[in-house]
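Note that one protein chain is taken out, while the other chains of the complex remain in position.
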Amino acid sequence: MFTIKNYVMANTIEDAYRLLQEGKSNAILGGCAFLKLGAKRIGTAIDLSKLNLDQINETEDTIEIGAMTSFRAVETNEALNKYFNGVLPRSVASIIGIQFRSAVTVGASVYSRYGFSDFITALLVLDTEVELFKSGRIPLDQFLQDGAPRDILTKLVIKKSDIKASYQMMRNSAVDYPILNVAISKGAAGWKIAVGARPQRAALAMKAAKLLDSGEPKDADIEAAVNTAVEELTFGSNSRGSKVYREAIAKGLIARGIREVL
Amino acid sequence: MRIEVIVNNRKIEMDVENNEFLVDTLRRYGFNSVKRGCDTGNCGLCTVWVDEKPTLSCATLAVRAAGRHITTIEALQTEAKEVAEFLVAEGADQCGFCSPGFLMTVLAMKKELQNPTDEEIKHYLAGNLCRCTGYVGQLRAIKKYLGVA
Partner (left out) sequence: MKQVNQPISKLDGLNTTTGKPVYTDDLAVANALVVKILRSPHAYAKIKSIDTNKAEALSGVECVLTYKDVPNVRFTMAGQSYPEPSPYDRLILDQVVRYVGDEVAIVAAIDEKTALQAMKLIKVDYEILEPVLDFEHAEGHASVVHAEDNLEINFDIGMDRMNNIAASCDMGVGDVEKELAESAVVVEETYYTQAQAHAMMETYRAFTHLDHAGRLTVVSSTQIPFHVRRILSRALQIPKSNIKVVKPRIGGGFGGKQTASVEVFPAIVTLKTGKAAKLIYDRKETFSCTTSRHAMRIKVRMGADLEGNIKAIDMAALSDTGAYGEHCSTVFSVAGYKTLPLYNQAKATRYKGNVVYTNKMPAGALRGYGVTQGIFAMESAINQLAEKLQMDPAELRERNMIREGESNPILSGSKPGKPAVLASSTLDRCIARGKELIGWQEKYPRVESGGHKVRGVGMAITMQGSGIAGIDTASVVIKLNEEGFYTLLSSSTDMGTGSDTILAQMAAEVLETTIDKIIVYTADTDIIPYDTGSYASSTTYVTGNATIKAAEDMRRQIIETAATFMAVAVDEVEFNGKAVAALDGTKSMTIDQIAERLTMTMGEGKTQLIATGSFGGDTSPPPFIAGFAEVEVDKLTGKVEVIDYVAVIDCGTVINPKLARIQVEGGLVQGIGMALYEDVRYTDKGKMETNNFMQYKIPCREDISKITVAFESSYEPTGPFGAKSIGEVVINTPPPAIAHAVYNAVGVNVRSLPITPEKVLLGMINADKA
C-alpha cells in the first residue's frame, strides 16, 4: 500500500518544482492509475491539476500537448486526428477503456518511459520534443535515453508537417497491454521506424529506416528493412510473449506499417 | 484531510486519507451503488462521473475530488431505469454487480456519441467488464435503448 504524507495542490509550476526538490520522496502526481499497484512512500504529493497543463494547443508550426492532458483527450482531439494520419489517437485507443484513458496523463506516461507504452512509440516517429521545467526542450529520443531526474515535464511539442504515419500493434485480448507495437512515418526528412513493448521501451530502427529512403521502396527493400530492424533492435521475453515470437511479429507489423504509409 | 465535494448536487464535507481512493470514500459515505471490482483500473465497476465525465473512482485520489461534481447512479435513477428496462427486457441483466458502473458509462456515451455503430459502442464500453452475460445481449439492449438497433 502506497502512502502520501502531504498532498499539495500547486499554484504555480515554480512552487511545484520547489516542492519537488525539497525532499527525495516528494513526487508529482500524474493520473494515479498505477499508484496503488506499488508501495511508494510519498512525502509530498504535488498536484499539477490547477496549472492549466491539460490543454492541446495548435500553433502555427507545432502542436503542444500539456502534461496533464489525458489519453482520452488525445484520442478525441481534432488536430491530433487530422495530422499524421491520426497516429497519436490511434496509438492510445486500445488502452483498457475510456475511463482509464481519462485518468492517464500524457506527462506521467512519457516521464515514466514505460516499456509497454503505445503512446511513446507513436511519438517517436514524429518530430517530438519534451519540454521540462528546468532543463528546457529536448528531443524525445534523447529524453528516453537519459531521462530527466527530478524535473517536471510540462508539455510535449510536436512539429507540424505532412508526415504520413501508421500505428501497428499486437494485443491478444483487445484491451490488454501490447505484446509489441510499431509506428512508422515518412516525411520530408525520410522514414522512421519505432518499435516498442519489445518488452523494453520503444526505440528507433535507424539503419532499417535508411534502407527505405532511396525512392519508392520495393518489396525487396521492405524485406531488407524489416530484417535490418529486427537485427538492430533487441527483443526480449516476458509473460506476454517470447523473444522469438516478438521478432516474428515485428517483421509482419513493420512491413504492414510501411505498406500503409506508402 | 477535510474536503468539500458536491456529490449528486449536494455539498458534502468528507474526511479523507491522503492515499484514499474515491470509490472507498463514496462507499464510506453511503453511496453503495459504487462497486469495487478490482485494484488495477481494469474492470470499470467503480465508474462514476467527475464533472460529468465517466471516471474510475478507484483510480481517483479522493483529495483530488475536492470542489468537483461527483455523480453516482443514485442521482440518475430515472435515466438509469430507462437503460435498465432495455437490459432486463433482453435478459442481459445477470448478477447486476457490474451494472451501476456500466450504466454510468452508457449514460455518458449517450450524451457523447450520435448514432454510434456497433464498433463505436463496443469501443466506448470496452472498459466495463462483465463476466455473466457474454456482452452480446447487452449490445442488443443498448442498441435498442439508443434507437440504433
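Order as written gives the chain letters A and B; numbering starts at 1 within each chain.
Operating definition for what follows: contacts are C-beta pairs under 8 Å (C-beta built on N, C-alpha and C of every residue); 3 or more make two chains touch, one makes a residue touch a chain.
Everything numeric in this text was worked out from a predicted model, so none of it was measured.
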item: Touching the absent chain when the full complex is considered, from B:22, B:43 or B:59; value: B:43
item: Hidden partner chain, touching residue among B:6, B:113 or B:132; value: B:132
item: Options B:87, B:108 or B:146, residue touching the unrepresented chain; value: B:87
item: Among A:89, A:107, A:196 or A:241, the residue in touch with the chain that has been omitted; value: A:241
item: Missing-chain contacts mapped onto chain A; value: 1, 97, 170, 172-177, 179, 239, 241-242, 244-245, 248-249, 252-253, 255-256
item: Touching residues on chain B - with respect to the absent chain; value: 17, 27, 32-35, 37-40, 42-43, 45, 72-74, 77, 80-81, 83-85, 87-100, 103, 122-123, 125-126, 128-139
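In this text, only the chains that are shown with their structure count from here on.
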item: Computed distance of Cα centres, chain B from chain A, in Å; value: 28
item: Contact set on chain B toward chain A in their complex; value: 1, 18-19, 21, 39-42, 44, 47, 53-56, 58-61, 63-64, 105, 123-128
item: Residues of chain A defined as touching chain B within the complex; value: 1-7, 29, 31-33, 35-37, 45, 47, 49, 93, 96-100, 102-103, 174-175
